[in-house]
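Read the structure below first, then the notes.
What you see is the complex with one protein chain gone and the rest in place.
Going by the order they are written in, the chains are A and B; count residues from 1 in each one.
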Amino acid sequence: MTSTSEKTVPGPAGRAADGPDTGRGRRVRHRDHTIPPWLFVVPALVVYGIVVLYPSLAGVMYAFTDWSGIGGFSFTGTDNFRALLDDGRALESVSNTLLLTLAVVVVQNGIGLLLALGVHTSIKSRAVLRLVFFAPAVVSPVMVAILWKYVYNPENGAGLNGLLGAVGLGGLRQDWLGNPSLALWSVAAMVVWQYAGYSMVVFLAGLQGVPAELHEAARIDGAGSWQRFRYVTWPLLAPALTINLMLSTIGGLKLFDQVYAATNGGPGTSSETLSTVLYKEAFVYGKFGYSTAVALVLALFVAAVSLVQLRYLRAREVTA
Amino acid sequence: MSTATARGPAKAKPGRTGRRPKYGQYALELLMIAVAVVFLFPVYALVTLAMKDPRQISESPLSLPSPPTFGNFGDAWSSASLGPALLNSTVITAVSLLLLIVLGSTGAYYLARCARGLGYGLYILFLLGIVLPFQLGMIPLYRLVDDLGWLGTYQGMVLFYTGIQLPFTVFLYTGFIRALPQDYAQAALIDGCDHRQAFTRIVFPLLRPITGTVIILNAVFIWNDFFTPLLYLGGSDKETVPVGIFAFVGQYVSDYGLVFAGLVLAALPILIVFVVLQRYVIKGFAGGLKG
Partner (left out) sequence: MTTGSRFRPDRRTLGRRGLLRIGGGAAALAALSPVLTACSDSGGSGKLRLVGVADQQKPVEELVARYRTSHPDAEFATSFAPTDQVQTVLRTQLAGGNAPDVHVLYPGSGSAMSMVELAKAGLLADLSEQSWTKEVPSNFHPAYRHEGKTYLYSAGSSVIGAIHNKKAFARAGVEPPRTWKELLDVCAELKAKGIIPIALGTQTPWVTQLISYALVPNAVYARNPAFDAEMASGKAHFRDSGWADAMGKYQELQRRGFFNENPNGTTYEQQTSMVASGRAAMAVQVSAVLANFRQAARNPDDLGMFPFPGGDDAAKLWIPAGIVVGLGISARSRNSAEAKAFVEFLGRQQNVDRWARSVAAIPFKRDAATRTDPALDGFLPLIDDNRAVPFMDQSWPNAEVQPAHFAAVQDLLAGKTDVDGALGQMDEAYGKKS
């Protein structure tokens, strides 16, 4: 941990947006004055500690028990973790979890960025368009899944299939949720639809921090729109990009509501993810202890992935 | 420093590329509208389903409703007690947001400016909160809220949402505070302001765009959350909107017209907040740096 922090600090990490000029190193010397007193962080830390840290730590205990979730239990040491190594269902779900996350992270942020760039212009409909793109994020994920089952109705004349038929793309009709090799991707598409606008909002907040004058200056210097994007906008979007990538990665790895409500992990076990497995263990099979062990492993895994990602992205913010 | 002055008088509309609209702009507008139409298809499904009775839904779920039934909205309103539920949801969401903004931005101010040692450690500690699966602490937390006697109360929900969303909020704020120019705050500190004044007068106003984002993204989560209010508020008179709507979703018998009508009604307040915030955020940026 300490080595991590040491490496990140030199050259005030993540302050790329201070400006494309140099001369940042000097600021380090002023630190003593500019660092706010630690009292600033205390209230947040207290509430966070009570609501998240303490209960989670207390909950970790169950990972070492055979508790069903009700009644008594006894401590079983590391049995749950050893059982996990032999649990085909849990292990299979890991690859689904990774594929789903990858698809969601790439597509959601790609679309989110394009949407943000599209509506961060002076086109007339921009206010309405922002609303349209963001609207799906406002509906509860479980309800989105219920709604999308109407969209994914496999009958030829219904839902998306009906629409494809109507515009002459009948050949693309699919059994969206029923085909075991397609179900996971159908869920991914649904998630992207719901959260592309979410990514857009974060990118927009980043774009609003890009001074128009920089664009103007670059234009006068003869930069084309791609060059302006690449050398002016993109570097300054680094914080927003970090936030979006981190959030969608973590969200993807933990994705539960949409998968559970849309496919319940099916057909068969073809769209089972770590989150659906650990939910089922806890609340359907009544193996709370084991489920906690799965949750713990999931948490460590997600933490590892996000730390690596964070280091990379923050390094990028500095050099971009 | 150059960026500071460059940002100062930013009055031009963001991203505006020229005085006269160009053909490229019309093409872009058309393209974006086309994308929007694709995005709207499920929304169309939602709204049409909300205007149908069970028989119409059964016969042709996604056709235009003929005749449209607006009765679902009234029925959903009364049978899910949406009036009181909206009040409960509003109180819980608004108070939680207020606390999140205050605690999140101040905490992030420290974490962003103190990026080594303790500061970095705490930052990672907060990040951990986004990573942890909710199941892990669910039962101990439930017992804690019960011990406090806060089941079925606003304060129990506010405490829960503030705590559970703080990591996310701190993460958003920290990222953006890092990207802010430090010069203003430094100048203020040199002028004799203490950190509290520098934060409230200089830094916080600069955070408008991200505060807007913090509000809207947290509001969406808190407003839509179904599980926690059912767990903590179920059966009390403090039930929130999703609890009312989900009660229509049976395993065997459901009236989805009613469910989706309720959903449309529930989504409207958040959408209005979004529209207002988008304006505020943009204005905030243009006018917030007068100095």
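By definition in this document, a contact is a pair of C-beta atoms (placed from the backbone, for glycine too) under 8 Å apart; a residue touches a chain by one contact, two chains touch by 3 or more.
On a predicted model such as this, the values are computed, not experimentally measured, just so you know.
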Chain not shown: contacting residue from A:Ile123, A:Leu177 or A:Ala218: A:Leu177
Message: Need a quick check: the contact residues on subunit B for the chain that isn't drawn.
response: 54-55, 57-59, 61, 138-140, 142-144, 146-155, 159, 226-227, 230-231, 234-237, 239, 243, 246-256
Residues in subunit A touching the chain absent from view: 46-47, 49-50, 54, 58, 65, 67-75, 149-150, 152-155, 158, 175-180, 260, 263-269, 279-280, 282-286, 288
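What we mean here is this: only the chains that are shown with their structure count from here on.
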Message: Per the contact definition, I'd like the list of subunit A residues that touch subunit B in the complex.
response: 1, 4-6, 8-9, 12-19, 21, 27, 30, 33-38, 40-41, 43-45, 47-48, 50-60, 62, 115, 118-125, 127-144, 146-148, 150-151, 153, 158-160, 162-163, 193, 197-198, 201-202, 204-205, 207-216, 219, 225, 236, 238-240, 242-243, 246-247, 250, 254, 275, 278-279, 282, 291-292, 295-296, 298-299, 302-303, 306-307, 310, 317
Field: subunit A contact footprint on subunit B (complex, rising order)
entry: 1-3, 6-7, 10, 12-17, 21, 25, 28-29, 31-33, 35-36, 39-43, 45-46, 49, 61-62, 99, 102-104, 106-107, 109-111, 113-122, 124-133, 135-141, 144, 159-160, 162-164, 166-168, 170-172, 175-176, 178-182, 185-186, 189, 195, 199, 209-210, 212-213, 216-217, 220, 223-226, 242, 245-246, 249, 256, 259-260, 263, 267, 270-271, 274-275, 278-279, 281-282, 285
